[in-house]
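Missing here is one protein chain; the remaining ones are kept as they sit in the complex.
== chain A ==
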Amino acid sequence: MTLCKGKFLFQCLVSSNSRLSNFIQTRSKWYAAQYLEPTINEKDLKKPILPTDQRLFRPIMAPRTEQSLSFTFVPEVQKFINIVMKKGKKKLARESVEETFMKVKILQLEKYHKAKEDERDEIELNPINVFLEALENCRPNVHTTRVLRGGVMYEVPIACNPSTQTAKAMRFLVKSAMEKERETRFTDMLARELIDASNNEARTTVIHK
């Protein structure tokens, strides 16, 4: 919140004062380009630092509130929470994502108890692995951009970056879970969608590949 307030104040200041109009903010990040991202992994922290390591000579960002050393921290999941979020209600988004993971686990465990002993090893019980598999399957290879040629807009397909691939895949999942009746819950729908997408059966994987 503090960062947001600061940005807002800064924009007000720029709009009112014409002298400071050179400092218009272009990036969404507060930090300059020379800042390094903090190391979150515990194993990397325990390694000895070489004299040529860049962390000795360049400034480092402060870790965000969601980044921690606990076993609950998975970077893809934290990104997914931010995409589920609406109007800055992060607590609600985090709780709903956690609830979906719980429901995934309940559905998979029910399958596990019903299945015969030979088939039990094939069922994936860890919800985070299910989520990561679903992400892999939903990743698009190509996306379109607009190009202006001769006064006409064309939609041209181009290859995806890996970072845009993950962002698009997450958005596909959320969008397909939002298309539901009013009575069913978002978390129920998303849980079913994740399991289907991990088995290459969901609508998202079929359409976007």
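Keep this in mind: contacts are C-beta pairs under 8 Å (C-beta built on N, C-alpha and C of every residue); 3 or more make two chains touch, one makes a residue touch a chain; residues count from 1.
Please note the rule applied: contacts and distances are computed from a predicted model.
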item	value
Undisplayed chain, where the name is taken from the UniProt record, one of "LSM complex subunit LSm2", "TBC1 domain family member 20", "Nuclear pore complex protein NUP43" or "Small ribosomal subunit protein mS29"	"Small ribosomal subunit protein mS29"
Residue of A:H113, A:R149 or A:R182 touching the missing chain in the full complex	A:H113
Option touching the unshown chain, where A:K105, A:H143 or A:K168 are the choices	A:K105
On chain A, residues whose C-beta touches the chain left out of the figure	6, 9-10, 13, 32, 34, 45-46, 48-49, 55-60, 69-72, 98-99, 101-102, 105-106, 109-110, 112-113, 125-128
